[in-house]
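In this view, the complex is presented without one of its protein chains, the others remaining in place.
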Amino acid sequence: MSAIAVRAMFRSHPDHPNHADTISRCIDTCFACVETCTACADACLAEKDVERLIACIRLNNDCAAVCTAAGSIMSRANKVGHRQLLEAQLTTCVAFCRACAAECQRHAGLHRHCDVCARACMNCAIACTEMLSSMRMPA
Amino acid sequence: MSAIAVRAMFRSHPDHPNHADTISRCIDTCFACVETCTACADACLAEKDVERLIACIRLNNDCAAVCTAAGSIMSRANKVGHRQLLEAQLTTCVAFCRACAAECQRHAGLHRHCDVCARACMNCAIACTEMLSSMRMPA
Amino acid sequence: MSAIAVRAMFRSHPDHPNHADTISRCIDTCFACVETCTACADACLAEKDVERLIACIRLNNDCAAVCTAAGSIMSRANKVGHRQLLEAQLTTCVAFCRACAAECQRHAGLHRHCDVCARACMNCAIACTEMLSSMRMPA
Partner (left out) sequence: MSAIAVRAMFRSHPDHPNHADTISRCIDTCFACVETCTACADACLAEKDVERLIACIRLNNDCAAVCTAAGSIMSRANKVGHRQLLEAQLTTCVAFCRACAAECQRHAGLHRHCDVCARACMNCAIACTEMLSSMRMPA
C-alpha cells in the first residue's frame, strides 16, 4: 500500500527522480525491515532463551537504525552531485541486513519471528542491491 | 506487504499481544505516513512556490517524527502496565496527522504530492484512532 | 557543548524563536536522554539478570523513541499556529521519561547504568516541564 503512495509522490515530484519505481520499492522495503526488526527484537526479549538471543536483539536494533537512515535519505529524492553518498548508505545497509538475516536465520527453527525477520532483512538487502544497480545504469 | 510480515511476527510473539491485526495495520500505516511525509517535504522544497509551502514542509517533518515514534513504540508489543503511555503517543500522533493533512489539503489542488500526503496522514489518524478504540475494549 | 551550538543556531534563526535558551537546553536534554536510554537498554541486555530487566529495556527503547521525536520537533523552531501540537508531544515525553526513570530507579542499587539513566530521564522530564511552562508565559 505505502509503496503505491510513495510511487505516486515521486511521479508528482517536480524533480522527476530517475528510477521512481525502484526507489519507491526500496524505501518501502527499508521501512518494512525497520518494523520487522523492531518487532523481532521485542519478541526475542520475551523468549525464555533470551540469553541466546542477545546478539540477535542487538543486530535487529542496529539494522532498524540503518534502514531508517537509508529509507529517509531515499525519500529525499534529489541526489544531484551526491550519488556517492546515497551509494555509501545503501552499501552499509546491505551489510547490516545480511548480517541480521544470517543471525536471525540461526534461530529460525525455534522462533518463527526470527524466520519472518530473516526474510524481511534479505528482501531489504536485495532491494538495496537493485537500487544500487539502477543508480549505476544510465537513466 | 509489510503489514503481513508484522502480523506474522505478532502471531509468533511469545507475549501473544492483543489486537494483533489492528496493531499491525496501525504500525504499517504509521511508517507509510513517515515515507509519504518525508517525500512530500522534499517535493515541496523543489516547487517554485516553496515560500508558500514552508508550513507544509515543517508539519511534514514533524509528522514524520511523531509517526516514527508511534510506530516503533507499537512494534514493542507488550505494554503491560503502560497502556496509558501508548495512548498518549497515539493521541499526539492523531493530532499531528490531522494538522498535517489539513495543511497538505490546502495545496492539494496545485500539488499532487500534497494530495497524496493528505490522504496518507488521514489514513494514519484513522488507524491510530481505531487502535485507541481497540485498546479501550476488553481483549 | 551541543546546547551552546543549538543556542547559537537559534540566535541566528530568521524567525527569532522565543525562549531560545530554554528550548536549546530542552533539545539537548532530550538527545542526552536518547543516548542514555539506548546505552542503558544495551547494558541491561548484557546483565546476568536480564529477565528482570525486560520491562526496563522496553521502557528505555520507548523513551528514546519519544525523546527523539520531541527533540527533533523542537529543533524546527517555528511553531506559529501549532503550539498545542508541541505541547502534546512534550507532555507525552514527560510521561514516558517519568515512567522510565521510575523503572530504572528500581534497579539503581544493583546496576549503576540504571541509576545514571534514571537521572537522565528525570532531567529530561524537568526540562520538558520547564519548556511547557515557558510556552504558556507571554514571550
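The chains carry the letters A, B and C, assigned in the order they are written, with residues numbered from 1 in each.
One rule holds in what follows: a contact is a pair of C-beta atoms (placed from the backbone, for glycine too) under 8 Å apart; a residue touches a chain by one contact, two chains touch by 3 or more.
Quantities reported herein were computed from a predicted structural model and do not represent experimental measurements.
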Q.
What does the interface between chain B and the hidden chain look like in terms of residue numbers?
A. 42, 45-46, 50-51, 54, 57-58, 61
Q.
On chain C, where is the contact patch with the chain that was removed from view?
A. 1-3, 5-6, 8-15, 27-28, 31-32, 34-36, 38-43, 46-48, 64, 68, 71-72, 75-78, 111-113, 116-117, 119-120
(Q) I need the residue numbers on chain A that touch the omitted chain, in ascending order. (A) 55, 58-59, 61-62, 65-66, 68-69, 72-73, 76, 78, 80-82, 84-85, 88-89, 91-92, 95-96, 99
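One rule holds in what follows: only the chains that are shown with their structure count from here on.
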Q) Per the centroid of Cα atoms for each chain, what is the distance between chain A and chain C, given in Å? A) 27
Q: Would you kindly tell me how far, in whole Å, the mean C-alpha position of chain C lies from that of chain B?
A: 21
**Q.** Where chain C touches two or more other chains, by residue
**A.** 58, 61
